[in-house]
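This is the structure I have questions about; it appears just below.
The complex appears here without one of its protein chains, the remainder shown in place.
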Amino acid sequence: MTNEVNIAHEVAQLAHVELYTPKLQESVAFFTDLLGMQVSATMGDSVYLRAYEDFYHHTLKLTAGPEAGLGHVAWRASSPEALERRAIELEASGRGIGWIDGDLGHGRAYQFTTPDGHLNEILWDVDYYEASEKDRTLLKSRPQKRPTQGVPVRRLDHVNLMCQDVTPNKQFMADTLGFKLREHVVVGPNEEIEIGAWMSVSPLVHEVAFMRDNTGNEGRFHHIAFWYGYPQHLMDIADLFVENNITIEAGPGKHGVSQAYFMYVLEPGGNRVELFGDSGYLIFDPEWKPIKWTEPELKEAIIWYGSPLPDTYFIYGTPEREPVLAEQSQTTKEPVK
Amino acid sequence: MTNEVNIAHEVAQLAHVELYTPKLQESVAFFTDLLGMQVSATMGDSVYLRAYEDFYHHTLKLTAGPEAGLGHVAWRASSPEALERRAIELEASGRGIGWIDGDLGHGRAYQFTTPDGHLNEILWDVDYYEASEKDRTLLKSRPQKRPTQGVPVRRLDHVNLMCQDVTPNKQFMADTLGFKLREHVVVGPNEEIEIGAWMSVSPLVHEVAFMRDNTGNEGRFHHIAFWYGYPQHLMDIADLFVENNITIEAGPGKHGVSQAYFMYVLEPGGNRVELFGDSGYLIFDPEWKPIKWTEPELKEAIIWYGSPLPDTYFIYGTPEREPVLAEQSQTTKEPVK
Amino acid sequence: MTNEVNIAHEVAQLAHVELYTPKLQESVAFFTDLLGMQVSATMGDSVYLRAYEDFYHHTLKLTAGPEAGLGHVAWRASSPEALERRAIELEASGRGIGWIDGDLGHGRAYQFTTPDGHLNEILWDVDYYEASEKDRTLLKSRPQKRPTQGVPVRRLDHVNLMCQDVTPNKQFMADTLGFKLREHVVVGPNEEIEIGAWMSVSPLVHEVAFMRDNTGNEGRFHHIAFWYGYPQHLMDIADLFVENNITIEAGPGKHGVSQAYFMYVLEPGGNRVELFGDSGYLIFDPEWKPIKWTEPELKEAIIWYGSPLPDTYFIYGTPEREPVLAEQSQTTKEPVK
Partner (left out) sequence: MTNEVNIAHEVAQLAHVELYTPKLQESVAFFTDLLGMQVSATMGDSVYLRAYEDFYHHTLKLTAGPEAGLGHVAWRASSPEALERRAIELEASGRGIGWIDGDLGHGRAYQFTTPDGHLNEILWDVDYYEASEKDRTLLKSRPQKRPTQGVPVRRLDHVNLMCQDVTPNKQFMADTLGFKLREHVVVGPNEEIEIGAWMSVSPLVHEVAFMRDNTGNEGRFHHIAFWYGYPQHLMDIADLFVENNITIEAGPGKHGVSQAYFMYVLEPGGNRVELFGDSGYLIFDPEWKPIKWTEPELKEAIIWYGSPLPDTYFIYGTPEREPVLAEQSQTTKEPVK
C-alpha cells in the first residue's frame, strides 16, 4: 500500500481544545450553566470540561490568561504507531516543537504549529471519563447521564482557525496529518485566493477549518464548535442566551458550506463558540472531489437560508488585534500567540 | 342576548390544580428538577408551584396526603360578575358547597363538586406572579426568565378526571359553567355509553376531559397536563425521565382526539402527568359540531400514530382503588375523595 | 350584561383574505406546490384556496390584478345576531359600505373600510369544505388528508395591515368589532406615536395587526400569515424556497412581540407571506393588560433571537408606492387601494 493511503487514516479525531480566557469563572459558568458541560478537573489556572457524550477526560480546557484566544488543539492518532509516524513527519516538516509528557487526561503528545502559528499537538494515550455512581446511566453508549442543567451540548465537533493565508495551512494538514479537503472557497479574478478550507479525517465535513483573517493577523482563533444535532436545541439555547446576556453573533441559520445548522455566540471571555444544530451531511465517498465555491456562489456558500452573517464574523477573532497593514503582514511571519 | 350566549363566556380558564401526594418532597423535586417549575410558596403541608409562562401565583398546589389524588380544580371566571352568577347557578344545581375565603394566591372562591365527586372551585381575584430582580426578563409577555433547570414546561394546560359515568359530568359542566363539548367517544351497540368527553371554554380542545373509570370507582383523577408546545421537548424530557427512573407510561405519540402530541408519566407520588408536545389544533368556529368518535373509529381516536396505549391508561387513576362490582357502584354514590 | 361585555365576543375569527396578484398562475403555484394548499374553486379572475386544516370553503382568494395588494379581509361573526349588530354599529361608525350578496363559499357580508382604507367585511354564513372520497381522512378533526405536496401549511392565522396612523385603526377595530389590544409599540419622546398594534378576538395574540407605514402611504398590505406550528417546517420550507427562487425576506427568527417563530417571504405576485412556525403564546387572562413596548425595548420587541429585520420589512408593502411627503400625506386621506 502506498504512503498516500496510509496517511488517510493516521489521525482519528479531534481530542480537545484549550482556550485562554480573561474571565475564567464566567467562562466556566457559561459552559456549565448554559451548555450543561461537566467539570472533570481543576488544576492551576485551568479548568477541564467535557460534554456529556464526550468519552475522554476532557474536550475543553479553559485556562486563565490575559486575553482570549487559542491555547492549543489536540488530535488523537489512530494508533500508537501512527502517533510515532506522525511525529517523525511533523519533525521533518520543520514545524515540530517536540514531545511533552502529557497533561491531565492524556499521555505524551507531540507539539507543532500550523504555518500560521496555531499550537497543535497529537497524542495517543487518553484517560476515559468514568461516571460517578449518581451519574451512571443505563444507556451504554453514553458515558454519563444526560444533565438536567442548561441545554446540554453532546460532544466537541470541530475547530475553526483564522489564517493570514489559508493555502499553506491546508497543505500542511494534508501533507503531515492526512486531512482531506472537503470544501473550500476561492475568490479573485483567477480564483487564486483561497479564503476558506474545510478538512476532515472522518466522514464529518470538517474537524478543522481554516479561514482567511481579513485583518491580516496570524495565528488567531475563530471558533470552537459543540454539537447538539437537534435544531430545536439552537432555539432553546438561543432563548437562554438572550435571557442571560450572552451575545448571539449570528444564527440560527444554515450554511451552504458543510450544510451546518449553526449559531455563533461569544462566551464571556470573548471566544467565539458555535453550536451545531443538526448533522450537516456526511461524506462516505472515497473519491470525494472537494467542493469548490467561487465568488459568484459565495452567498449560498455562506448562508443557504437565514440572514447574512454580520461583518464581525469575518473580522473578529481571538485574541483581538488591530488590522495589520499589507506591508507589515509580509514581515511579521512569527505566530501572534 | 339569550342566557345561552352569556354562559359561553362565563369561565375564562383553568386557574390551578391541587394534587395530593404521599411523597411531597420527591414530587416537588420532580416538578422542579425535571420539569423546571418554580416554587412560589410553601405553607403548611402544601407547596405552590408554577411553570415559567404561568402568569398567576401558582398553577399547581402539591399537598402532602396519605395517598395520591386530586385535591381540587380551580377555574377563573371571566369577570367578578360572572363569578357571582356562576355561584348562584352552582348553588341552584344542588352541587354547591359554598364560599371559601381563598388561599395563597387568590381570593374568595365558590366550591362545588362534579356529579362524580371531584372537588372544584371558581374564583376571580388572583395574585400575579412578580419576578425577582434576577428572574426578570426583557420578554414582556413572559412573566420570568426561562429557567436553566430541566426541560421547563411552559404552562398548565388541562386536567382529566375519571368518572363512573361521563355523561352527567359533561352535562353539569355545560349547564352550570358553559363548557362546550368539543369531542367525545361513544361506544355500545347504540352508541349509548359515552366513555370520554373533551370540553373547553376557549379555542383549546379541552381544559377538562372526563373519561370513564373502568374500575367502576368514582371521583378519581386521571391526569394533569403541562404544555411544552415543541415536540423535541418530549424527546428531551423522555431522556431525562429514563435517566432518572421516572416511569413513562405511554408516548410520545399522537392522539386522534385533540390531535395532542402526548407523553404520560407518573410523578413520584403516583399521579399521572401529561406533557403536551405540540399545539394540537384550535377551534375558532362558533358553530363547531362536537366530534363524535364511535367504536369502529376508536383506534384512530386514541392513537393517530405511535404505539397503542397500555391497559393501565384505562384503569389506573389516583387514588388507587380496587375495581368496584357493578352492583356496588350503584350504591356508593358518595365521592371517593 | 353591559354592551362592553357583549362586544368582546361578537367576532369569532378571521375567515379569509383576498389578495391581488399580477402573476396569478405563479402565485397559485407558490401556494399549492410549495405551501401545499388546495384549490377549492376558480371563478373569473379568482382562484380560491385553503390550507388542509382550514374548515371552510376557502381562506385565501387570489385575484388577478395589475398590482399586488389586499383585496379584502373577511371576519366571521360569532352568531347571525352578532352579524346584524355589527353591521348596525359599522354603519353608525360612518365607515360602512353596505351589504353584498356573498361570494363563493359564503353568504351575505357587510363591507366596511378601516380608517386607513383597507376593505373588510363581516359575515356569518359559510360553506364547509367537503373532502372528496380520496381526500377523506380518519382524523375527524381534520377536514381532509394531509397533503403530500410541498411543506403544507395548516391554517390561516392572521393578517397585518400597514397604516399611515396606527391608533385610529386600532380604535376602530376595538370600538366596532370588539378586538382587544394585546401588545403595542409606542415611540417618540412621550411615547406618543403608536407604530404597531396587535389585536385579537381569541386567545391568539392577534388575528390582525396594524403597523405604521414608514412611506407615509395609506391602506397598504403588509402580510398574511399561515400557520405551521412546528419549527422544523420553517427549516423545511426555507430549503424549498431557496431551491425554487422564492425570496426569503427575513427569518427564521423569533419575535418578542407575540413570541412568534417567523419567516417572511414574497410570493411571486409580490405580496409578503409569513409562515408561523410555533404557537407563540396564548392569552387566557380576562384581565390582560396590553403589553406596551417602548423605544428602549424595541430591539427585543422586534427580534427576541435571530438576525435583525432588514429595512424592507419596515417600508415594503403592497401595492408598492413611493414615499409620500409629510405635507401630502395630510391631504391624501383617500384609501390608496
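A, B and C label the chains in the order they appear, each numbered from 1.
Assume a contact is a pair of C-beta atoms (placed from the backbone, for glycine too) under 8 Å apart; a residue touches a chain by one contact, two chains touch by 3 or more.
No experiment lies behind these values; they were computed from the predicted model shown.
For the chain that does not appear here, which of the shown chains does it touch in the whole complex?
Listed by label, the shown chains it touches are A, B, C.
Among B:Val242, B:Leu298 or B:Ile315, which residue is in touch with the absent chain?
The one listed residue touching the chain not shown is B:Val242.
Check the options C:Gln25, C:Gln149 or C:Thr294 and report the residue that touches the missing chain.
Spelled out, the listed residue whose C-beta touches the missing chain is C:Gln149.
State which residues belonging to chain C touch the missing partner chain.
33-34, 137-139, 145-146, 148-150, 230-233, 235, 239-240, 242-244
Residues on chain A that touch the omitted chain in the whole complex?
On the chain A side, contact with the omitted chain comes from 1, 5-6, 8-9, 12-13, 53, 55, 76-79, 81, 138-142, 154, 183, 202-205, 229-231, 256, 258-259, 278-279, 281-282, 284-286, 291-293, 297, 300-301, 304.
So that we can see where the missing chain sits, which residues of chain B does it touch?
Residues 231-232, 235, 238-239, 241-242, 248, 250-254, 261, 300, 304-308, 310 of chain B touch the chain absent from view.
Please note the rule applied: only the chains that are shown with their structure count from here on.
Quick one: chain B and chain C, Cα centre-to-centre, how many Å?
The computed centroid separation for chain B versus chain C comes out at 33 Å.
Rounded to the nearest whole Å, what is the centre-to-centre distance of chain A and chain C, using the mean of the C-alpha atoms as each centre?
Chain A and chain C have C-alpha centres separated by 45 Å.
Can you tell me which residues of chain A touch two or more of the remaining chains?
231-232, 235, 239, 242 - these are the residues of chain A that touch more than one other chain.
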